[in-house]
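With one protein chain withheld, the remaining protein chains of the complex are depicted in position.
On to chain A.
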Amino acid sequence: MMKFRFRRQGNDPQREKIKQELFAFNKTVEHGFPHQPSSLAFDPRLQIMAIGTKSGAVKIYGAPGVEFTGLHKDTAAVTQIQFLPAQGRLLSLLDDNSIHLWELVGGAPREVGGARREPTVGLQEVRSYCLPGRPGIENCSTSRVTVLLLLGSCDLLCVGTEGGGVHFLDLPRLSLRENQSLLQDQVIQSLPDDYRCGKSLGPVESLQEHPQQPGVILIGYSRGLVVLWDLSTRHVDHVFLGKQQLESLVWERSGKSFVSSHNDGGYSVWAVTSGNPYTQQPVSSTIPYGPFPCKAISKILLRTTVSGAPMLLYSGGMPRASYGDRHCLTVQQDKEHVTLDFTSRVIDFFTIHSVEREQEFDEPSAVVVLLDEELVVVDLHTPGWPTLPTPYLAPLHSSAITCSCHVSSVPPKLWDRVLQAGRAQRQAPQQQQQQQQRGSWPICGGKNLAPSAKQQELLLTGHEDGTVRFWDASGVALTPIYKLSTAGVFHTDCDPADDPQGPDDDPDDRREEEDEWPPFRKVGCFDPYSDDPRLGIQKITLCKYSNKLVVAGTAGQVLILALSDERSDHQVEVSVVDLLQDREGFTWKGHGRLDPRARPGPFPPGFQPQLLVQCMPPASVTAVTLHAEWHLVAFGTSHGFGLFDYQRRSAVLARCTLHPNDSLAMEGPLSRVKSLKKSLRQSFRRIRKSRVSGKKRPVPTTMPTSKVQEANAALAEQEDVAPVQRRIEPRSADDSLSGVVRCLCFADTFLRDGTHHGPTLWAGTNSGSVYAYALEVPGVGSGPGRGGEPGSGSGGGGGGGGGAGSSVEALLGKEIQLMHRAPVVWICVLDGRGRPLPEPYEASRDLAAAPDMSTAHSVLIASEEQLKVFSLPKVSAKTKFKLTAHEGCRVRRVALVALSSAVQEDYSEHTLVCLTNLGDMHLFNVPALRPQVRYDCIRKEDISGIASCVFTKTGQGFYLISPSEYERFSLSAKVITEPLCSLQLDRPLEHASASDGPTAQPRANGTHKNQTDQAEGQAEDLQSGLSSPAQDSPLDSPLSFADLTLDSTGELTVEDVRDFLTTVDEVENNMRNIKEEEGRTAGILIN
């Protein structure tokens, strides 16, 4: 037996080769808005933008699809970034006072799964430098870098420090020019006596190079002094004796004047004259939002225009008392004055303007504002300064993401209609601006080399505020397409009386605001506040062939929507389904159900609600599935599940899944709060206890002399605290929340007997129960001779379908109780060849290969602990894999994906992907359930990342790495969506050594497991680990025949005997299947 096992374990090289051609794990691109951005830079020559984050990531964006990412070794915030224009290099300053030089390098050609891939360009750190502290002075804050200035010649970096010194570094070597530093003492000497007054000048706040005279820089000190310093002569050319604390400086293009912004919310214009080296007073000084005390203007920009008056842009400066909490950027030119009012903090901004020396004017075309939570671009060319929609960097979390759903290969028709609906939606708020020509996206550097997507992919995200957003997920840039709001269907507490589906910035509001001062304009879409938490979206499912969308939410609401190109004013029908049925003794203590609005319309073009089903009690919907071909929607909550026929507008079935002992389920969402309170209390108690025990500790008579002893004592005290314990107890039937319905699935399969197939519904619960219902759907044949097409297709109206007058009926066919009682995560029916059944309409419209109905089907049930395949119609176990027993991990997410070979055309395999609570991906073949490979994917601590993971049909996936970012990954060696782009640089592109190519790139945010080349190795380890259990008793085998052979006891009635006989057939079938399976694949033991 052992020998046999080991022989088989010697992996079949042929199979190994196929595996390499099929499976490859790559984290490919990060979608969305970088979490906690901290700095911004722009390269006007290459037209690319860089964003640094608090986690030490640097991301470069150009035209849509052009993206580069770099990650500093230390996770310190990137406080400043500077491009070396046109060189594809950038400098970053970190919070830890180190300066880093980055460079774009060409990657080595790679090979994935035997297929050659284009080399990509990556961002690589070349050099770093840390300014030394002044010798002899321990307090290093004086050498802390406050500002960086890169001279136009790109060979010298000026570094301003906290101590007021300016240091010079040669580029690109990043070496300090010794003895050339400009220290404060030197500047103070050239000041008039009355200005000195013995105080220091404060940190360097701003460094700006003269726009016309290279090598002359303007140095602004915090106390208010501004000095014009000539680098070549090392001489103070001019001194501006400002008295107000300085925040920032900006040159006028001609170099004849500059503007300074101040702490008191004002700005001053200074003239640079060649005569008197001392200027006492600015030409003009303004506090725009005075006269009451104002907040500082943290940054100011002055841009000249052809049309006359220069444009002034500045952040902050709001009246402290009335609007001190607003995050604002003011744009003013002549009489036009707009205060852009953002929902999150302004981090930095820049204008896009002409930089050629020959040009006389700046002529700004756009201002790009980086906020804490989003990026806003305002078109300055277009009158009225409208905002430009961003093609990427969309704030996914504008309202918190609560769920997501991916739709692969969207039919072009649906795609176009959704695009159109989205376009109409975006135009609506702009209508009063007379449909101007929109400016184009100004950050357009680089060229996207990625081949255009063969098929369109939609990512749907559900949000806390009841909206569903549609994203174009076909390529590297995740672009918003369309937004659907469900809030309008309901009556919420803070309900404006009128149109809830109206645009974000209401024209009426704006008109009112025009009289206001400051002239606020709300900009941006980040809005984390939800009107009513019950509106939150929990589950989404879309039928891409019938354009039916089902959206289910926190208060048990299930909305069925249909796509329409016309505005509609119809009534939404409401049905209430009682999931408790006749269960008594339960009282729901949670939130009430949402009140549907009497007149919710009119609905704009797009997805329009047709029908609202509300579950009672109104617990959050935990599972939803739709079969548009049968016009059925099934939904589950923590109390049970229901089946609704939305064509005939009738509830077909409601089934309570509550266990009699499960009282917690009735408490509603509040019970969680309670338990949190309890755990808080406990932890406080523990802390208190540890403190007390620390005090009680007798003071040793001999003083602890060494620090080590003290540390040890402290350590010992820590150990006094009770360690974390875990109770080892099997799951019991009355574990709390056992009735939660975890998954639902429709299938046309064999439930009653082996010859007649028909519609079925499967439901799995938290306590390991699976209910299988046989459905009678009029017009859908239940046998080899199928009935005709079901009636009326995607018609929106009611009306009878195929069989007039008859209704859908559901009969409980089987009830399966998994003995290990683990929650059932996923159910899928496989056809006679072990492939998943096609989606609704796919078979009837010849869009996919018809399922094999000639041989026995099977059902794959994935629980948190094990994967199991049962034969149908008699539910007997065929194969299984016990993941938890082996690995100690629990299944969190399961999907069946089709992976294509990267080398062989037309070869693909269906693979079961399991994401576990440890954040690793296990891949199994179906239906044999043999482990293929395992990859580390998400840190196990990142629970929200694991919970948010969604898979595509082709083996890609998305998960949240922060509230605002999706990481896209690929398990397929063939289907990889990653940035593939080029930049035209001034320098020859160097090539990185093959070892540290961009494939091994670290990812941002530090939420990832380190992904090195060990994936393959781990796979091997897993294999050997699984194939050789340490003891010789067959504790578990993926293919256990015991299940089949022992299935002969129990009371045998006549019917049972008949069943039994079919089982014998099946046993033979299974044996045959298994044998075939063996022939094809290897690498697994048979005990």
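Quick note on the criterion: contacts are C-beta pairs under 8 Å (C-beta built on N, C-alpha and C of every residue); 3 or more make two chains touch, one makes a residue touch a chain; residues count from 1.
The working rule: contacts and distances are computed from a predicted model.
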item: Which of "Par-6 family cell polarity regulator gamma b", "Cytoplasmic tRNA 2-thiolation protein 1", "Ubiquitin-like protein ATG12" or "Transcription termination factor 4, mitochondrial" matches, in UniProt, the chain that is not displayed; value: "Par-6 family cell polarity regulator gamma b"
item: Contact partner of the left-out chain, one of A:Ser200, A:Thr884 or A:Ser944; value: A:Thr884
item: Absent-chain contact - pick from A:Asn276, A:Thr587 or A:Gln725; value: A:Gln725
item: Full-complex contact with the absent chain, from A:Leu182, A:Ile540, A:Ile816 or A:Val869; value: A:Ile816
item: Missing-partner contacts on chain A, residue numbers; value: 723-731, 752, 811-820, 822, 865-866, 868, 875-877, 882, 884-890, 917-918, 1029-1031, 1033-1036, 1040, 1042-1043, 1046-1051, 1053, 1055-1056, 1059
